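Let me begin by handing over the structure; questions about it come next.
A single protein chain has been removed from this complex, and every other one stays in its place.
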Amino acid sequence: MVYATGDGVGGEGRLRVGMVGGGRNAFIGAVHRMALRLDDLITLSAGALSADAENARLSGLDLGLPPDRIYADYREMAAREAARPDGIEAVVIVTPNHLHHPVARAFLEAGIDVICDKPLSASLEEARDLVALTRARNLVLAVTLNNTGYPMVRQAREMIRAGEIGDIRVVHASYIQDWLTNPIEADGQKQAEWRTDPARAGASACLADIGVHAHNLALFVTGLELDRVSADLATFVPGRRLDDNAHVLMRFAGGARGVLTASQVAVGNLNNLSLKVYGTKAGLEWAGEMPEFLRFTPYGEPTRLLQRGGPANTDEARRGSRMPGGHPEGYVEGFANLYRDAVELIRARRAGRAPSPAALASTPDVLDGARGIAFIEAAVASSRNDGAWVSTRLL
Amino acid sequence: MVYATGDGVGGEGRLRVGMVGGGRNAFIGAVHRMALRLDDLITLSAGALSADAENARLSGLDLGLPPDRIYADYREMAAREAARPDGIEAVVIVTPNHLHHPVARAFLEAGIDVICDKPLSASLEEARDLVALTRARNLVLAVTLNNTGYPMVRQAREMIRAGEIGDIRVVHASYIQDWLTNPIEADGQKQAEWRTDPARAGASACLADIGVHAHNLALFVTGLELDRVSADLATFVPGRRLDDNAHVLMRFAGGARGVLTASQVAVGNLNNLSLKVYGTKAGLEWAGEMPEFLRFTPYGEPTRLLQRGGPANTDEARRGSRMPGGHPEGYVEGFANLYRDAVELIRARRAGRAPSPAALASTPDVLDGARGIAFIEAAVASSRNDGAWVSTRLL
Amino acid sequence: MVYATGDGVGGEGRLRVGMVGGGRNAFIGAVHRMALRLDDLITLSAGALSADAENARLSGLDLGLPPDRIYADYREMAAREAARPDGIEAVVIVTPNHLHHPVARAFLEAGIDVICDKPLSASLEEARDLVALTRARNLVLAVTLNNTGYPMVRQAREMIRAGEIGDIRVVHASYIQDWLTNPIEADGQKQAEWRTDPARAGASACLADIGVHAHNLALFVTGLELDRVSADLATFVPGRRLDDNAHVLMRFAGGARGVLTASQVAVGNLNNLSLKVYGTKAGLEWAGEMPEFLRFTPYGEPTRLLQRGGPANTDEARRGSRMPGGHPEGYVEGFANLYRDAVELIRARRAGRAPSPAALASTPDVLDGARGIAFIEAAVASSRNDGAWVSTRLL
Partner (left out) sequence: MVYATGDGVGGEGRLRVGMVGGGRNAFIGAVHRMALRLDDLITLSAGALSADAENARLSGLDLGLPPDRIYADYREMAAREAARPDGIEAVVIVTPNHLHHPVARAFLEAGIDVICDKPLSASLEEARDLVALTRARNLVLAVTLNNTGYPMVRQAREMIRAGEIGDIRVVHASYIQDWLTNPIEADGQKQAEWRTDPARAGASACLADIGVHAHNLALFVTGLELDRVSADLATFVPGRRLDDNAHVLMRFAGGARGVLTASQVAVGNLNNLSLKVYGTKAGLEWAGEMPEFLRFTPYGEPTRLLQRGGPANTDEARRGSRMPGGHPEGYVEGFANLYRDAVELIRARRAGRAPSPAALASTPDVLDGARGIAFIEAAVASSRNDGAWVSTRLL
């Protein structure tokens, strides 16, 4: 019964971050703020919380930001914060997808590290640009593909790396919901509006919103490289402009095969994310609505129901835990693990030292983000081409 | 708390059946025998239980068959039984796949109704021949695609027919196991041997053994017609001659989309069959290892956990129940429901009367069997052609 | 993947049994008949299926009994069957509780072995009489406390006997239902009528109907002797004449403590039987509505989810299995295991040989039945005496 205390500040003080997006009526920004508060490692110092100036101002006041650090324009924010001696050390981007690239570019060019919500960008071209820019500037760009923060997801990866399931043969990843069962985007539901708008979401709604989570989870846990996909995307809801259901066959480098399903019309499912991995020696199964558990079955032995905080937790599971087992941790705690690691990466970069290998390995970076965009674009292309296999390679 | 008693014999006496296959060391024959005994509607009167004469003899004695009705050759059995005044009224075929067609043909030609294990045959050509012959002779050919016998599966179908889930959009069917994780067919495991042998199993191992169950379950419950498939079959185990894993995209008439996964190398799964159906109004989920339960979620309402024998059971669920809810029924009981209905169909045919509509609707027939073979062959063809969409239509 | 075939008849022929009770409109008789047919070890040869002569006659014809072996009176049946050269070898008693003793007595006195439904009798005095009589006559009296027939229950016992959980400390047994939530006995529901009638049920309704199952399950699995109980019985439904809810504290010889809860007004539960046993080394948990699974947790290790037919099944689990794992077995199959063992005990007695030790150990006998009655009477006495601890010892 050893666990992290969740108190993080100490000699170094809190990391100063700013936020772009996340104002009143937004959703994911508030989640990021809970996550970054949990361990007390970060202080929110500035924000361009809305493209609407008045909303930006009011939202900043809500959060207790000093008035002079509430910006209506992210470019202005990047410039001014870069110039302040007490300016932000990193920016958190929680806008709709189409703004990820320009905002990230603005801050990277100002020398400021970036923590960006998923998907990385609205197109593969943008994604590649961010890969190049991040490398050229030698900056941190972390993508909050947050399921990688769950302790039992990290344990699954660690077990696979240790060879406990042998060579991977089969990967089944799925993320199904039902909130877009009806055309609520036509009724002014703001979250639905932009997510189903090609101009703001990109080439796909369902894959960009949730499919990338299933894709990233599969790659993170298995360590496999996805080679190509054959996809069947569908739009079931009349009038919808992008897909709301996706069935994708996957082939991985090394021979493993997979299926990824994503749906926003699967009635009865709220955020039903799951991953099943079968290898020559064992199988692993995890589900996002019961994230504290991991099923592990060595071939010929009974299934082990591993529980976070319980017996047989790996180092990574323990590193990502704050509570004793049986006191459930959830979405925010997993999200906070990404923040904890991102703080370490940013601090290390700023200090010119090597980051902790564990934090480095567990943080989805710009390449992981770009792989997600490549996956989306390949699946869209395949589906348009009658399911032809399309490469998902970045280069 | 009303349920069937499970005692069936009465004025009509027991139906006389014979069995082909199912001798010592066989598997599925014994299951059929338990199922046909459960309701006491049937008496096993004759058998050609093995192609090996001595095994056939010993197996017949094991079962208490009269020596003169123990046959070493199914053709002889068909001829002699057809000639007896007290001859069998139906034959049960529980041989390996490649014998289904010749055995069924022999008995149909002798005017004897057939209850045949799945898959219907080893090729679509054979399946079509049985469709034609059954129609020409006006005989019963029931295929023991036994999952259709589970009360909650029948309830799911009845609810869908009643419009409770609206128009179907998405179908996810899966049947995964792990017993072929290693090349046990090379070590003399008899069940594995013939199932992975193209000469006895047909064009596919995994789809013919378990994929057809998932396929049939999906069609039975949804009432949809499968239009075409795009498949990715794989053989993971070195030396294996047929597939041991299948990922199949499905398109149904009317626009629904589906995914079917079947695996015999999914470590940690024994017989994990599941079906998820999502419509415009509601979703339904069922799993074969917990067959007493059915999850039903009308959109915008909480999930209902329907339990066999509990509240809100439909007529068909009640018709297929023997025990009060919470006293679990299982595989054999579901199987016995197929037998109960098959007895009704055979009795009605012999009496020249119309069978009970419920029994007729719930019994997989030669066309359902043939659809399974068409599915297998289309999936194999698609996989060989890089996933091209292939029609699964019978005609 | 080795399992029993479920076909039992062979050289010895089927055991001839008669049945007392179980006519039209009865419940448990039909369950017994399904169970005794499953393995084909038994033939139903005679019956006094109802105290009502006409119902007895019609019920006998329903089941295909020869008219001369359909009796209206169990005493006559005992006398005549004992006198026939092809008379029954055992009797199955499936009457209401108050008839168990006189019927069992009649057949035992006629030298016929008895298979009796639970509870053994309507009073401890009757139970003691049957213990004495059975011993004096050296006959078999098996009590169908049927949960002992589930393979995973037998496995649990076997694991405890092998020392896998160490010294037992805590036992939680529970059986809760909701079918008596309302006073349905006042509306002519026949099953409810006699179960809540002191003249037919005995001193308790809830404990006699379901509490004895939880009690027996706890003793069977743990191997412990129950020393004394402190009980709080309640009657919640207005007008009901016996208890419908029972909370019982238990102390076992050797120091283990326990709680047993039984309720027939626990809305939302159909037949929710469960057992949890915690020892110095490990814990075991089993539930009757998911009988195929057994949770086993060695201290400091992850929980193992043991599945019938899967890895790590013990000899007893395998002996009680007919189907591969993942093809669910249920209530009838467990019940049939009791019949299989009872046949062995009866055959051995008749042949003057020692029975199979496994069958002997797994069959609840007259002493187990009597322990159940002692438990009921002690609990009733304790509850009437404000929860004072009352001994449950037989002697």
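Think of it as A, B and C in the order they're written, each chain with its own count starting at 1.
Everything below uses one rule, namely that a contact is a pair of C-beta atoms (placed from the backbone, for glycine too) under 8 Å apart; a residue touches a chain by one contact, two chains touch by 3 or more.
Treat the numbers as computed from the prediction; the structure is a model and nothing was measured.
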{"item": "Contact partner of the left-out chain, one of C:Ser59, C:Thr95 or C:Ser263", "value": "C:Ser263"}
{"item": "Options C:Thr303, C:Ser321 or C:Thr363, residue touching the unrepresented chain", "value": "C:Thr303"}
{"item": "From C:Arg33, C:Arg105, C:Arg154 or C:His172, residue that would touch the chain that is not displayed", "value": "C:His172"}
{"item": "Where the missing chain touches subunit B, by residue", "value": "295-296, 300-307, 310-312"}
{"item": "Absent-chain interface as seen on subunit A, which is shown", "value": "1, 5-7, 9-10, 13, 27, 30-31, 33-34, 37-40, 61-64, 177, 179, 191, 269-272, 288-292, 307, 309-310, 322-333"}
{"item": "Touch residues of subunit C, complete complex, unshown partner", "value": "165, 169-170, 172, 178, 181-182, 230, 232, 234, 236, 245, 247, 249, 251, 255, 257-259, 261, 263, 265-269, 276, 278-283, 285, 295-299, 303, 386-389"}
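In this section, only the chains that are shown with their structure count from here on.
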{"item": "Taking each chain's C-alpha mean as its centre, the one farthest from subunit C", "value": "A"}
{"item": "Innermost chain, taking as reference the mean of every protein Cα atom displayed", "value": "B"}
{"item": "Distance from subunit C to subunit A - Cα centre to Cα centre, in angstrom", "value": "55"}
{"item": "Geometric centre distance via CA averages, subunit B-subunit A, whole Å", "value": "43"}
{"item": "Where subunit B touches two or more other chains at once, by residue number", "value": "269"}
